[in-house]
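Everything on this sheet refers to the single structure shown next.
Omission of a single protein chain aside, the complex is shown with its protein chains in their original locations.
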Amino acid sequence: MLAMFFWAFVIGGLICVIGQLLFDVAKLTPGHTLSLLVVIGAVLDGFGLYEPLVDFAGAGATIPITSFGNSLVHGAMQDAEKHGLIGVLTGMFQVTSSGISAAIIFGFIGALIFKPKG
Amino acid sequence: MITSTGVTGGPFEANGNLAEDFDLLYEDLWMGKETYEKAHRLLLEEAIKTALNKRNMEKEQIQFLFAGDLINQITPTSFAARTMQIPYFGLFGACSTSMEGLALASFVVNYQGANYVLTGASSHNAAVEKQFRYPTEYGGQKPPTAQWTITGAGVALVQPNEPGEVFPVTTAATIGKVIDMGLTDPFNMGGAMAPAAADTIIAHFRDLQIDPSYYDLIVTGDLGRVGHDTAFELINKSGLELERKQFQDCGLLMYKDDQPVQSGGSGAGCSATVLYGHLLNQLKKGTYKRILVVATGALLSPLSFQQNESIPCIAHAVAIEMNGDKG
Amino acid sequence: MATSKQKNMTPQQRNYQQLQQKHEIKRPVLKNCIKAFFVGGIICVIGQAISYFYIYYFDFTEQSVGNPTVATMVFLSMLLTGFGVYDRLGQFAGAGSAVPVTGFGNAVISAAIEHRTEGFVLGVGGNMFKLAGSVILFGVFSAFVVALIKTLLVIWGVL
Partner (left out) sequence: MRSIHRWVLLACLLLLSSCDQNQQVKDSQLSLMKTTNPSPIVTQKNKSKDHVKDIEQDVSSFPELYDVAVVKGKKDTLVVYKVKHLYRFKMKKIEKDINKMLEQKYPDENFTISSDYKIFLETVRLDEKMKSSKYKGKKAENRFNEIVNMTKDLK
């Protein structure tokens, strides 16, 4: 279990280093970088490479944004097995609804409570 | 002749280098208002009131107000003009609005178009960041070439020149052309504005047939560390000899080194607050006799950046001398 | 894209850009990467701690613990954003604070907090996904394309 913390630290750090390289070397804006990382997450899961990474690194792979793409593909594939092609559409947010709904809910609560500090 | 000035600033400027040259400093960015844009307007209103009180004049005696800022359709300035009820020229020159206003005001006063003219510029860090870059609380990382928009307003009262009065006098002005060197990174404004500053400075010296040693100080608006060095090299390459200590930048003067401002201050308020506050005080104290202020502005918009346009820039130069030593 | 711009530039612009390149302060890439690695790592360790917390005290299995962990991390990022700490953390860590889901949360929440002055419907509602919307768009679209291809391969018996 303690090894999990170590590997979560290492893999999470590495994914962030990739993001930082995209920031500084490729000079991409944060928006471009995050979108690119999400697409990479989805493609990796397409090849079935992301699942072992999640097993291995635990939160190190589920916390970075790449896991968003990964879990979208998972949802789509699960429903695709049951209902065929249309399942790809219906199953999309099956697995990962919490990220977006949490962001929306806490975003609104934040807007209610906080004022920007500048 | 600049007879009185009003300079207001925000919390960041309060712990900068030039804090004592400000007439009024606020401790937070909200200034008791409920939106940043209202706070931005308050900055300009207070600056105008201070300038008027120093000469205990009424706003009815003022013929014109030349002012502008960076926000969409310069609403903070227009709303301030609404409360001030002074005939109003709204200007937009990005961060070069201050010198554009001073040049126009001096021009109008010089040819007896008016007796009392107010000119100024202002900017507000949070309001500008919100419009141009990312929300203020967003954790975006600014590269070292980025600059920190100044929260402040600088206003000056310009009157016809009377002999015997010892006041800073605007003797010459050069209006710049729009220069675009194809730079596209909005986080490197200094680099984009440097050629415009160099071009206006070279034109200024060509028109007046004088060399840089005429001025004790040549100060650019907000080129920041990057643009300042580049402009210095451009000017020297064009044949004018310019010493390093004679060439300064308002953005670099404003903040201490330990303040996290990356490569210096910027914004329409930068050249206005530094000139009308610090530099005019130095002129009155006599440290400088003749200075050339070159405010530089980047004329991009968030839209033009997203449409892959490069950044066009402009710079206006105004020469200011103490009229006491004219004789 | 950059190369096509290079071509239609006047020689004057090109040699100015070379000159300007000399003076431009280079970004401390290595230092930034190390900072991003550490902060990103720490955030993932916090995420792991939260995951184990949910495994211990709530009946989530290791596979399904992702959802509550992400929700808690977004809650934490709301606290940090609201108290004005996240923008300093972002300036220090860069991608280290932007890549994890707290960065996604921060993008949504900072836009929501920022545009509250324009009213809840037009301000918060209209601008909330100004920064994070592209992440969702490209995530969903790429997932759709990937899943479509995989399903077609499965149907045609290739996979």
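As written, the chain order gives the labels A, B and C, with residue 1 at the start of each chain.
Convention: a contact is a pair of C-beta atoms (placed from the backbone, for glycine too) under 8 Å apart; a residue touches a chain by one contact, two chains touch by 3 or more.
Just so it is clear, the model here is predicted, and its values are computed rather than measured.
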Which displayed chains the hidden chain touches across the whole complex: A, C
Contacting the left-out chain in the complete assembly, out of C:I25, C:C44 or C:L89: C:L89
On subunit A, residues whose C-beta touches the chain left out of the figure: 1-4, 7, 51-52, 55-56
Contact set of subunit C toward the excluded chain (per top definition): 42, 46, 49-50, 52-53, 55-57, 59-65, 72, 76, 79-80, 83, 85, 88-89, 92
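Following the convention adopted for this analysis, only the chains that are shown with their structure count from here on.
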More contacts between chains, B-C or A-B: B-C
Separation of subunit A from subunit C, taking each centre as the mean of its C-alpha atoms, in whole Å: 9
Mean-CA-position distance for subunit B and subunit A (Å): 45
Cα-centroid distance, subunit B relative to subunit C, in whole angstrom: 36
Multi-partner residues of subunit A (each touching 2 or more other chains): 23-24, 30, 115-118
Residues of subunit C touching at least two other chains: 27, 32, 81-82, 84, 93-95, 98, 103, 107, 109-111, 113-115, 131
Complex interface listing, subunit A residues touching subunit B: 23-24, 27, 30, 115-118
Residues of subunit C touching subunit A in the complex: 27, 29, 32-33, 36-45, 47-52, 62, 66-71, 73-75, 77-78, 81-84, 93-96, 98-105, 107-116, 120, 124, 128, 131-132, 134-140, 142-144, 146-152, 154-155
Footprint of subunit A on subunit B - complex, ascending: 28-30, 36, 125-126, 134-137, 140-141, 143, 185
